[in-house]
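Pasting a structure here, questions to come.
All protein chains but one are shown in place.
Per-chain residue numbering starts at 1, and chain names A and B are given in the order in which the chains are listed.
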Amino acid sequence: MQTRALAGQRGEHALFAGLDLQLQAGSLTWLRGRNGRGKTSLLRLLAGLSTAAAGDIQLCGHSQREIGPAWRSQLLYLGHQNALKDDLSATEALAFLARLHGLPASPQALAEALNRLGVAHRQHAPVRTLSQGQRRRVALARLALAVDVPLWLLDEPFDALDQDGITALNALLSDYCAQGGCVLLTSHQPLSLQQPEPQMLDLEPYACS
Amino acid sequence: MTQSAARASFAAVFGSVLVRDLTLAWRRRTDALLPLAFFVVAISLFPLGVGPEPGMLRDMAPGVVWVCALLASMLSVGSLFAADLADGSLEQMLLAPQSAIALTLAKCAAHWILSGVPLIATAPLIGLLFGMSGPALLALVAGLLLGTPILSLLGALGAALTLGLRSSGMLLILIVLPLAIPTLIFGAGAVGTIDAGMSASGHFSLLGALLISTAMGAPWAIAAALRISTE
Partner (left out) sequence: MTSPSATPNTAAAAGKGGRLRFFNFAAPMRFYAITGWLVPLCWVVAIGFAIAGLYVGFFVAPTDATQGESYRIIYIHVPAAWMSMMLYLVMAFWAGIGWAFNARMASIVARAIAPTGAMFAFLALWTGAFWGKPTWGTWWVWDARLTTTLILLFLYLGYIALVNAIDDQRRSDQAGALLALVGSINVPIIYFSVQWWNTLHQGATISMTAAPKMANTMLTGMLLMTVACWAYAFATVFMRARAITIERESRNAWVGKLVSQPAQGGQKT
């Protein structure tokens, strides 16, 4: 993915401008910046959920003008919120999200995905009975199913995770990048990921006050 | 790395959203039945308000049933997207690699099944309370069958436009009711015409035409409104 002179805004408030970035296959980029700098807005922009104030985005050869199903099939976006319904079981919630995005949703695939994130023992429990960390893991389990998607945009994926969870997610990210996937993520905590070496992208230079 | 990864088919998105909404409603059965309860209670207020004189009740029955169906529909449609917005599901649904129309159609279908169909099922009983004749009851049910999907579609448009706003309930009603007036006129008018002994085929064909045109245009408008509201 690459952008040229991208400008973002929230309401009437200009957030950042002149952002040029290049994300290569197999790379992992850590998006940094203080609160309110527009990290989440940038991720949403790249995902196609909002429109840019100015500038250009290209994803795997598709231009931003063609934002539509083709664009969205190339990426996976994980927001702050888990997008899990309280009354569904973990498996059902995961199955829904998987089917929505055309990811493999067979019972084995789902069980395996939950297992990779260490919540397989709770797969039939209603989401409302899970702790915050467990819910985050269920939400992240989707990543285990989405290894064929070229780009992952993750907003605070390490939030609410304990050490085991962080290890599991690191393993997932490493495998994905090794296979040629591209990751752009934000995190308030320092990354403990070794492989691939995280590249930094700081929004401060692009910020409009 | 494969080129284009997941492409979810229209049917897959439609089906999974619809099934999920129905499953969730089933697990909160009492909540799902609230619109119906409101409908019945509201209708019962009319005889209490205007008196039990049978002729008058029979005359105003179609209008009362339709207006209460309209209001019950509007009250239940407000939460169509709100819960999904709150927990982030709406965002994920809009990110599905498929046109958002699949999502909007599924949501409207779920709403119709959950609030429109119970209304249609209850209408004959209500009609009996008001002393309506057989053919009139049939006309009422047929009209509701054609009209309640229209109300679901229009209501969904209102819900999408007022998503996340304060006092969105009242705002939604104010926006949608004028648009729903033709449906009300044809639906209630059909019963009145049948009661007067004439054929109501004109009314039904107009209702049908309204349904078709709304079903063609509204999903697109609802999808556009959702994107506007979540930007």
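Criterion: contacts are C-beta pairs under 8 Å (C-beta built on N, C-alpha and C of every residue); 3 or more make two chains touch, one makes a residue touch a chain.
All figures in this text were calculated on a predicted structure; none of them were measured in a lab.
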Among the options B:Val141, B:Leu177 or B:Ala215, which residue touches the chain absent from this view? B:Leu177
Touch as defined at the start, partner being the missing chain; which of B:Ala8, B:Leu157 or B:Leu211 qualifies? B:Leu157
Absent chain, residues of chain B that touch it: 157, 161-162, 165-168, 171, 174-175, 177-179, 181-182, 185-186, 189, 192-193, 206, 210, 217, 221, 224-225, 228-229, 231
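In the analysis below, only the chains that are shown with their structure count from here on.
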Rounded Å distance between chain A and chain B, as computed from the means of their C-alpha atoms: 36
Within their complex, state which residues of chain A touch chain B. 25, 47-51, 60, 68-70, 72-74, 77, 79-88, 92, 96-97, 99-103, 146, 148-150, 179-181
Sites on chain B touched by chain A in the complex: 1-9, 12-13, 15-17, 20, 23-24, 27-28, 87-89, 91-99, 230-231
